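Sharing a structure below in structure tokens format, with a few things to ask.
One chain of protein is taken out of this complex; the other chains stay put.
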Amino acid sequence: MFSMIKKPAARGIAVSACAALLLSGCGGVVKEDGKKADPAADLPDAEIVSPIAGMECKTDAEPTGDPIVVGGSLSLTGPLAPTATLHKAVGDLVVEWVNDCGGIDGRPLEWKVLDDQGAPATVTSNYERLIGDKVDFVMGPYGGAAALAGAGPVTRAGYAYPTATNGAPDKLIGENHFPSWHIGGGVEDPTKMFAAQAQTFVDAVKSGANPPKSVFYATSKFPTTLSYTASTKPALEDAGAKTVGDVEYDLGTTDFSSIAIRIQNADPDLVYVGGLGADITNLYQAFDAIGYTPKGIYVALPAPAAVQGLGDKADGLLLSSIYENHPPLGDTDVAKYFAKSYSEIAGKEKLFPLVETQAAAGFSAWQILLTGINEAGVDNKAVIDWLNGHDVETLVGTANFDGFNNYGSDFTRVAQIQDGKRVLVWPEDVAGAEIDEKP
Amino acid sequence: MLEVRDLVVNYGEAAALRGVDMTVRSGETVSLIGANGAGKSTLVKALMGMQPVTSGSVLLDGEDISRRQASDRPKLGMAIVPEGRRLFKDMSVKDNLRLGLHDAAARRRGADGLDLAYDLFPILRKRSRQLCGTMSGGEQQMVALGRALVSRPRLLILDEPSLGLAPIVVAQVFEVIEAVVAQDVTVLLAEQNMHRALSLSDRGYVLADGSVVLEGTGTELLQSDRVRTAYLGES
């Protein structure tokens, strides 16, 4: 046994030796000022107000009587968990908020979430179960496929179906569908659902001083990102941006070194990354490895934490967004209270602490549902009728449900990281700054 | 030196040894003969701790070793040349021989190291880097003998060392066994080749269906008609 016991020791020595070698070669491994800054540190304090228009916040009244139960299904575990956890946090926050405001018509709000692990079949059975349990209302799940899977039982039972995510906006759900993240507003042709966001993006890059003349596309093989790229590429080409490269990669790819080298080789004005989650982090890692800095870069659906994690390197990065926490949208009392309380709950759940697209969409879906209940009472049919006939003020803008699949005007916007902060740069009416394009 | 008392070994329900008694005195060479399936290998395995015993005892110098682990055998001074040789085929000749000296006690006794084996079988020195799996049956048997002998065991147990070998190789193997016997090593030799086995043994036991049916000196047994006809199927 002697040599077996010697082995870890030998290994330990060797590893420390290589450590010492590296440390002496290039200084320490960890930065002196190790800890990262908290992006939510300078959020202003906010007073509690009613989360929706048309309702009063009575902080001194305890809600009483039978609760109004909202049922939902979320992928609390499994691959979609990172974002679904965020939607769970938003729901928890809203319920507490409403009850702090005295409930709805004096009745407490309650929310019952089942875990679907991201499996569409489980989503369907979860909603069947919730409806069987006679919940008063439902809230949509997270993820495009899940939203479609839940639509069946929800629509059959005559429930209103507020949703916050739209991976497949061309799939018809029905008149009971109330999306908060409007994609393809005004589009009647389901194959052109992503055309409006593409136009917004083209307009955004054209609004700057140096619109790109060459673009390299790298797209994750995921339905939504493929749709983004498929509609944006012709729009950019029409606007005079030559395509100098176009690759697709598998969902969950972590090694981007060859793609980075291809990009370096083409050296485009803009790298259009139809990526999601951590793709951007891994891509930057690969850029770092070859010492390349892209001239301009756009990412479709990056995880906020991933962008945050890039630090200074993210400056100038463009991304799709429907909301960032700044005026004008972020200037209302509701937005301020939401931002503050969200940062607290997100801190506890170890989520990105600022309100951005997902949290804003989640909250807006609740605003839509609550407005419907507040105006039409605890009755799904009445709520559906009322919402179809009225506009709703939400965090992300005025929602109406007039178009294909009940979508109103398109909410897809373009944001940019400027001086370490996320700001909307297009369209002008919601922008907090102008787009910054390097020559 | 070795005393087996009323040893019973069962494979599940089936009895393979039904109460075997046997004695091997120090310095003696004892043969264990019997037809296929008589239980020779089972007895050998039980002695080496490779096969759990159901009841009875195995005394080595008065100590019951029947429940001790197989890995204690080198310390007790026992070594085996197993049936079918069972070399480590993906390893070189040299590494196989070295494994004979894996145990600290074995290394202490076998101070000559691998030279012992190389001197007995000079060809192994030349082939020391060859993988055992690629060697001929005779060469493999040499490695198996070498692996057991390098530790200079006090008690060497051989299980059918001549099995499957050409007559000329068998002769060579038995020459080595005779050389070992000439030193003061105690040897227990399980064999079907009774003539060769008994002619170099002091005594022998005949095993049939898990029991000792005859014992005696080598010459006695060789001359016994009963042994030939009844238990070895010879006519």
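Per-chain residue numbering starts at 1, and chain names A and B are given in the order in which the chains are listed.
One rule holds for everything that comes next: a contact is a pair of C-beta atoms (placed from the backbone, for glycine too) under 8 Å apart; a residue touches a chain by one contact, two chains touch by 3 or more.
As a convention for this text, contacts and distances are computed from a predicted model.
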| remark: The chain not rendered here carries, per UniProt and among "Branched-chain amino acid ABC transporter permease", "Cytochrome c domain-containing protein", "Acetolactate synthase" or "Molybdopterin oxidoreductase Fe4S4 domain-containing protein", the name "Branched-chain amino acid ABC transporter permease"
| field | Hidden-chain contact residue, picked from the options B:L2, B:A16 or B:M48 | value | B:M48
| remark: Touching the hidden chain, out of A:W97, A:Y298 or A:F352, is A:F352
| note | Answer key for B:M1, B:A35 or B:M91 versus the chain not shown reads B:M91
| said: Going by the contact rule already stated, which one of A:T85, A:T357, A:N405 or A:Q418 would touch the omitted chain in the full complex? | reply: A:T85
| Which residue of A:Y249, A:Y272, A:Y298 or A:W386 touches the chain not shown here | A:Y249
| remark: Where chain B meets the chain that is not shown, the residues are 48-50, 69-75, 78-80, 82, 86, 88-91, 95, 98-100, 102-106, 130, 134, 147
| query | What is the set of chain A residues that contact the non-displayed chain in the whole complex? | reply | 1-5, 7-8, 10-12, 14-16, 18-19, 21-23, 25-31, 34-36, 77, 79, 81-82, 85, 221, 245, 247-250, 252-255, 257-259, 261-262, 264-265, 277-278, 281-282, 285-286, 288-291, 303, 305-306, 309-311, 349-352
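Everything below uses one rule, namely that only the chains that are shown with their structure count from here on.
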| request: Express in whole angstrom the distance between the two chain centres, defined as the mean CA positions of chain A and chain B. | output: 75
